[in-house]
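Below is the structure I would like to discuss, written out as C-alpha cells.
Moving on, here comes chain A:
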Amino acid sequence: MNDARTAILERVRGALHGTERAAAPVPRDYRTNPARRPVRPDLLDLFVERVEDYRARVHRCTPAEVADTLATVLRRRRTVVPDGFAWPVPQPVPGAGLTAAELDRIPAVVTTATLGVATTGTLVLTHGEGQGPRAFSLVPDVHVCVLPADRVVLGVPEAVAALDPHRPQTWISGPSATSDIELDRVEGVHGPRELHVLVVT
Partner candidate 1 sequence: MVTCVNDAMFPDVGKATLTLLRRLGVDVEFPTAQTCCAQPMVNTGYLDEAVPVVRTFVDAFAGYDHVVAPSGSCAGSCRHQHSIVARRSGDAGLQRAVEEVSPRVLELSEFLVDVLGVEDVGAHYPHRVTYHPTCHSLRMLGVGDRPTRLLRAVKGLDLVELPAAEQCCGFGGTFAVKNADTSVAMGSDKARHVRETGADVLVAGDSSCLMHVGGLLSRQRAGVRVVHLAEVLASTEASAREVAS
Partner candidate 2 sequence: MSRTFLGTPAFPEAARAALADPQLRRNLAHATGTIRGKRAAVVSELEETGEWEQLRLAGAAIKDQTLLHLDEHLVALEESLVAAGAVVHWARDAEEACAVVASIAHGHGFDEVVKIKSMATAEIGLNEALAAEGIAAWETDLAELIVQLGDDLPSHILVPAIHRNRAEIREIFLREMAGAGRPAPDDLTDEPARLAEAARLHLREKFLRAGMAVSGANFAVAETGTLVVVESEGNGRMCLTLPEVLVSVVGIEKVVPTWADLDAFLQLLPRSSTGERMNPYTSTWTGVTPGDGPQEVHVVLLDNGRTRALADEVGRQALRCIRCSACLNVCPVYERTGGHAYGSVYPGPIGAILTPLMRGVGEDEQVDSLPYASSLCGACYEVCPVLIDIPSVLVDQRAQVVDARRGQVSHVGEAAAMKGAAWAFGRASRLGAVERATGLAGKFLGRRRVDPGGRGVVSRLLGPGGAWSEARDLPAPPRESFRAWWRRTNGADT
C-alpha cells in the first residue's frame, strides 16, 4: 500500500505540474451577511417553527415543568436514560452498558442536545454527559430531546464554529425520513420515527 500512497501523491503532483497553485482566497461573506441576523426572541420562534416543519413535536416548558412534560410525552414507556441526564422519567432504564440488541427492545430514549440550529431546525448531539453513545438516540423508536433555549444558535456557521470536531456528532433534523420512493418524503425508516423536542426557557 505504501507503493499506492507514493504513486497517488506523485500522480497528484504530476497532474498539477505547471499549474499556478496560488488560489484566490475563499470569500466568507456568507457568514457575515447582514440579512441573516434575527434578534433573540425571534430566534427561538424560528427554531421551533423549523423543527415542527419536519413533523417533529416541540414542547415549550420551564425548568420546573420538564419532569411533568417528560412524563406526559413518554407515558409508561420504558426509557433509556444516559448517564448525567438530570431529569426523572417514569420508567427509566439506565443506559450504561446496554448492547444494541438490548436497546432494540426498549421503546424510548431521552437525551439532551449540545446545540440547536434555528434556521435549519437541527439538534446537534455530541454524545457526552446526558446524551450517551451514538446508539442510544438511534435504536429506540421514540427520541425525546431536552434542549435549554440558550443553546439555540442562528445557523450552520455558528454551530460549526461552536462544535468540537474531535467529538463524534450527530446532527438531527426531524425524525428519520426517506425520499427514495418517488422522491416523496416519508417519515420513519431506521432511526427514531417519533422525535420530541423539549425547549426549556
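A few remarks follow.
One rule holds for everything that comes next: a residue touches a chain if its C-beta (ideal position, glycine included) is under 8 Å from a C-beta of that chain, and two chains touch if they have at least 3 such contacts; residues count from 1.
Candidates were picked such that all candidates are chains of the complex that A comes from, given by their letters.
This one's a predicted model, so the numbers in the text were calculated from it and none came from an experiment.
What touches chain A in this complex, out of the candidates 1 or 2, is 2. Contacts from chain A toward candidate 2 in the complex involve residues 1, 4-5, 7-9, 11-16, 19, 21-31, 33, 35-36, 50, 53-54, 100-101, 104, 117, 119-122, 127, 133-135, 138, 155-157, 159-161, 165-192.
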